[in-house]
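Note that this complex is displayed minus one protein chain, with the remaining chains in position.
Entry: chain A
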């Protein structure tokens, strides 16, 4: 009997690639978190100066929506690290569709709120998303990923 068959079922089922994906997800979160926070704060300050309280509130809401959207991707990445790519595709597409639906409903509802300045919300959200994505690309470039992971 080989060593593989003597291992417990849960240890044998552990995918060695999961650690690689989770390492990348952690690096992306670590790199993107503070630039994202700085962008939201900058948006709040600029909106408060230019528009006032409604602008600052809009920037807070826009930053929160952008953060939620970006953090969901990191969460999906960590969650599906050890799954088969076919399941990961289903989760990624489901996450994309779900996120777009929820965001469409949220943005449509926010459009009618008087206390929110729409342009402050939109520009802060856009800036946060762009900065977050750029920081994630930087993290991807700086993270060493082994080309071949044996063991499965």
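Here is the rule we use: contacts are C-beta pairs under 8 Å (C-beta built on N, C-alpha and C of every residue); 3 or more make two chains touch, one makes a residue touch a chain; residues count from 1.
What we mean here is this: contacts and distances are computed from a predicted model.
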Hidden chain of the complex, named as in its UniProt record, picked from "Na+/H+ antiporter subunit A", "Glycolate oxidase iron-sulfur subunit", "ABC transporter substrate-binding protein" or "ATP synthase subunit c": "ATP synthase subunit c"
Those residues of chain A which, in the complete complex, touch the missing chain: 15-17, 19-21, 24-25, 28, 66, 69, 73, 77, 81, 84-86, 88-89, 92-93, 96-97, 99-100, 103-104, 107-108, 110-111, 118-119, 121-122, 125-126, 129-130, 133, 136-137, 140, 143, 145-150, 152
